[in-house]
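Written below as structure tokens is the structure these notes are about.
Left out: one protein chain. Kept in place: all the others.
The block that comes next holds chain A.
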Amino acid sequence: MATRAQPRQLYPAGSAGAEALATGGAASAEGPGRSGPLQDETLGVASVPSQWRGVQGIRRETKSCQTARIATAEAAAQTWKHVDAEVQTEAPVPVGVLPASQYDGPRLAAFLRRVEAMVIRELNKNWQSHAFDGFEVTCLHTLGYPPAQGQGLHVTSVSWNTTGSVVACAYGRLDDGDWSTLKSFVCAWNLDRRGLNPQQPSAVVEVPSAVMCLAFHPTQPSHVAGGLYSGEVLVWDMSHPEDPLLWRTGLTDDTHTDPVYQVVWLPEPRHSHRFQVLSAATDGKVLLWQGLGAGQLQLTDGFALVVQQLPRNTKLRKPPRGETEVGATAVAFSSFDPSLFVLGTEGGFPLKCSLAAEEAALTRRPSSVPLRAPAQLIFSPHGGPIYSVSCSPFHRNLFLSAGTDGHIHLYSMLQAQPLASLQLSHKYLFAVRWSPVRPLVFAAASGEGDVQLFDLQKSSQKPTVSIKQTQNESPVYCLEFNHQQTQLLAAGDAEGTVKVWQLSTEFTEQGPRETEDLEQLAAEVAT
């Protein structure tokens, strides 16, 4: 409620006003002398001040407050005395064997008597047990030939003979770039023989040049063919260690001019119980030899791969100028069609070829037998040279190829693009082989020193088993399954050792429906 301060108005009260009244009246009375009761008078204003209401004035008062001063005080404390003490756990006293007097002798003896028979029975059962036999992949034999290993030779190829009891290996070097006069060896071990000495082969053949590939004869258990770095093809009889050489091509005009990378025995076209040798080399020629009298391997037929004659169904990189030959590095024959074979090439593309091809090859060099161009279909290439091809023994259209790009390609003969491409290694892959008993299993040898076993039924991405063959990651160069004793796999490495692995039962026993699964895989051909 605001009170307005009003100016003080003080009117002289009472008498003054009355006086004014009176004077006014009186004055007029002294006027012209007219006075009377009908006279105009002006009366003054009368005001009456309030007795009780006062003026609301502003009142001010000043007050202040101040906190009292903070009182501080200082005090110090100091320890005067101290004592050092250490705490340390004591080393646990091992609960030692109780001294003899502390256990109950007779009770112990009785207990042992009770369990002894059972334990012995279990112990015997155990080491005789075959329960876990097929459980793991184990290395049965580690074979080596010390003189060859001493020269730093690699195992370039292994081969099992027709009975499956002898494994032979070829020594050479896979990384030499030039002509070498390195002496090398072909060694064979008879695994069924008692008293097998892994360091002492049952037969050794000295060869004047590095041997690059090896193949046992399909019916003669002791005949083995080998291809040399010099381009020659030789056939030995391992049962005559004094004079093993049976046939040789010699260095004629027909001989390969480049290292022979693969040899294969083929039945002769007219006499199927006799065999001839097919050799494939990087000079682009695939030649067929027959052993005649006098130890000479005669050229009977041959093929030459020339760039201009390659099928044009897939686009390839332009070959460097001047180069017309296509080096062949691997051969695999189909188990279903004996005239059909697959060649792996240095250019990285597999070629589907036929022995019955008729087109003449455009080779520059003359040869005693007219050479033909075998290629019918060219497949989509790898990222590097192919080192190994293998045709499936269970399906007529499938084959595998492995190359330096570390990839395995699964091809169908019906299309150029691979059905599947698996990367197995970051280094080179040197060999790939289908298993002879399991349709979906194959093995690959890698440059990282391991043998990888793939089961396409279990996983198509990673190997089921990866066997470490070498300790220092030196490459494994070759591997072969034993077709007679199907649980054995031989692999040769850069250390000069051949290891014979016994595969677990999961790799040797066919599961149900595997052939159907393989068919399904092959049917994934793009239409």
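Here are a few things to note about the model shown:
Heads up, the rule we're going with is that a contact is a pair of C-beta atoms (placed from the backbone, for glycine too) under 8 Å apart; a residue touches a chain by one contact, two chains touch by 3 or more; residues count from 1.
Definition applied: contacts and distances are computed from a predicted model.
Missing chain, UniProt protein name: "Dynein light chain roadblock", from among "RNA polymerase III subunit G", "Myotubularin phosphatase domain-containing protein", "dolichyl-diphosphooligosaccharide--protein glycotransferase" or "Dynein light chain roadblock". Set against the missing chain, the residues A:Ala46, A:Val119, A:Ala356 or A:Val369 yield one that touches it, A:Val119.
When the omitted chain is restored, the residue from A:Gly105, A:Gly195 or A:Pro366 that touches it is A:Gly105. Residues of chain A that touch the chain left out of view are 94-98, 100, 103-109, 111-116, 118-120, 122-124, 126-127, 129, 132, 138.
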